[in-house]
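Quick notes on the structure that follows.
Only one protein chain is missing from this complex, and each of the others stays in its spot.
And now, chain A:
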Amino acid sequence: MATGTVEDSSPNEVQSGSVASSIPFKTNSIRQGIHEKERHLVHSIRSVPQKFAHPFLVTDRADEKQLCISSRGLELNDFKLLKTLGTGQEHYATSRALVALLPLKNQEDKTKVYALKVLRKADVIKLKQVEHVRNERKTLVAVNGHPFITNLAASFSDDLSLYMLLDFCPGGEIFTYLRRSRRFNEETSRFYAAEITMTIEFLHDIHGVAYRDLKPENILLDADGHIKLVDFGFAKQVGNRETYTLCGTPEYLAPEVIHNSGHGLAVDWWALGILIYEFLVGQPPFWDQNPMRIYEQIVEGRLRFPPNMPPAAQNIVSLLCKTNPTERLGYISGGSGRVKAHPFFAEVVWDDLFYHRVKGPIIPRVSHPADPSNFEEYPDSDVRNQNVYTDDLKKKYEPLFSDF
C-alpha cells in the first residue's frame, strides 16, 4: 500500500503503471540476435540498469522516491507512534516496528499511516548487524515499487537510532493466520507461494538480491489479501558470487548455509520449499527442540510427506529442497521460469496476482487505516539493559550510518 490509507489502494496504481510493456527485459538492437536463453541467463544475474519499462517496475511513484531522497528532514517528533508491530531478534531486541502517523503539511486533519522500524545504533553494533542494516536500507531503496515488497518511504536517523519508514500493511503476518488455522489448503498455499515466487524472481533476476529470511513471520497481508514481504535485514546483493555469513531462521536455513561452504541465491528456493511444506502441513519438514538436530536433519535432507499431500506439492517441495544447490529447482537451468512452470502452479494466472486483479484467499479484518489489531501484542521496550551508544562507538560507526 502506497499510503497506508486502506481505501487508497495500490492496485489502481499498479495497473496504471503496468501499461508499459510485457517484454521481460530491455531489448536493444545489439542484443536482439542473442539467443533467448542466454539473455535470460545474463539478466538473471546482472542487475539491469534502472528505469525502463518491465513488468516488475510498477510505477515510478515520484512522491515516494522523493521522500526517499529528501528524508533527512524527518525526525521522530514528526510522528505519532501508536503501537509495536513486531520486534526483531527477540532475545536481543535489535529492532522494533511501530505504527506511526505522519500529519501532512497544510492538511492538519489528514495523516499518513506508516510502519516505522526503529533500530538503536548501540544494539545494531553490539549485535554486529551494522552490515545487515546497511544492506537492508540499500536493498529496500533498490527494490522499491514492487507490489509484493513493502515500500521504504524514507529513512532517517537521530543520535540514538536509525529509522526506516515503511508502508503500513494492516493485515498482519501470514504466520498469525497460518497458526490460527493450523494449515492452509492447497488453494491458499498456492496463492501465497505464487506471489512469493514472483517476489524471489524479481529480487534474483532483476537485482541479484538474495532475501535469506523467508518464513511466514516475514510475509504480511495487505488489505486485499495480497502479500508484502518485510524485513530485508538479511537481504544482500550477491549477484553471481557466493557469500558466507550465516543468517536466516533455523528451520529455514539451507544446507549450504549450515556447512558454510558459500551460499547464494539458491537459498531462497530452498526456503520456498520449506514454506510451501509449512503452509500445507502446518509445520516445517525439519524440526526438533534442539536446534542442532534441526540442522542435522536439514543437511541430511530427508523429506517426509503426509500421504495425502497432493503429488504436485510433494514434487515441488522435493525439487526445491535439494540439499545440493546445483540440483535445486530455481537455481538450475531455466531459473525461476521453471518454478513457475511446475504443475503445482498449473492453475495460477500470474499476471492476475501481480496486478492485484484477484483478491487473496484471506481478507484481513481492518477497521481503519491504522488498525494494528492483526498484529500480535508486544511488550513495550525494556529500557533497562540497553546498550549505550558511547562516544567511542559513535566515532567509529557514525560514518557507516550516514546513509540514513
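Just so it is clear, contacts are C-beta pairs under 8 Å (C-beta built on N, C-alpha and C of every residue); 3 or more make two chains touch, one makes a residue touch a chain; residues count from 1.
Quick note on the criterion: contacts and distances are computed from a predicted model.
A chain of the complex is left out here; the name its UniProt entry carries, from "RuvB-like helicase", "cAMP-dependent protein kinase regulatory subunit", "ATG13 domain-containing protein" or "tRNA pseudouridine(55) synthase", is "cAMP-dependent protein kinase regulatory subunit".
Within the set A:A115, A:I200 or A:V281, the residue that contacts the chain not displayed is A:V281. Of A:R96, A:R120, A:H146 or A:K215, it is A:K215 that touches the chain left out of the display. Shown as candidates are A:G145, A:G233 or A:P372; the residue that touches the absent chain is A:G233.
Residues touching the missing chain, restricted to chain A, are 6, 35, 37-38, 41-42, 45, 88-91, 128-129, 131-132, 170, 175, 177, 179-188, 213, 215, 217, 223, 225, 233-234, 239-242, 244-251, 258-262, 280-283, 287-293, 295-296, 299-300, 304, 306-309, 324-327, 331-334, 359-367, 371, 376 (touch as defined at the top).
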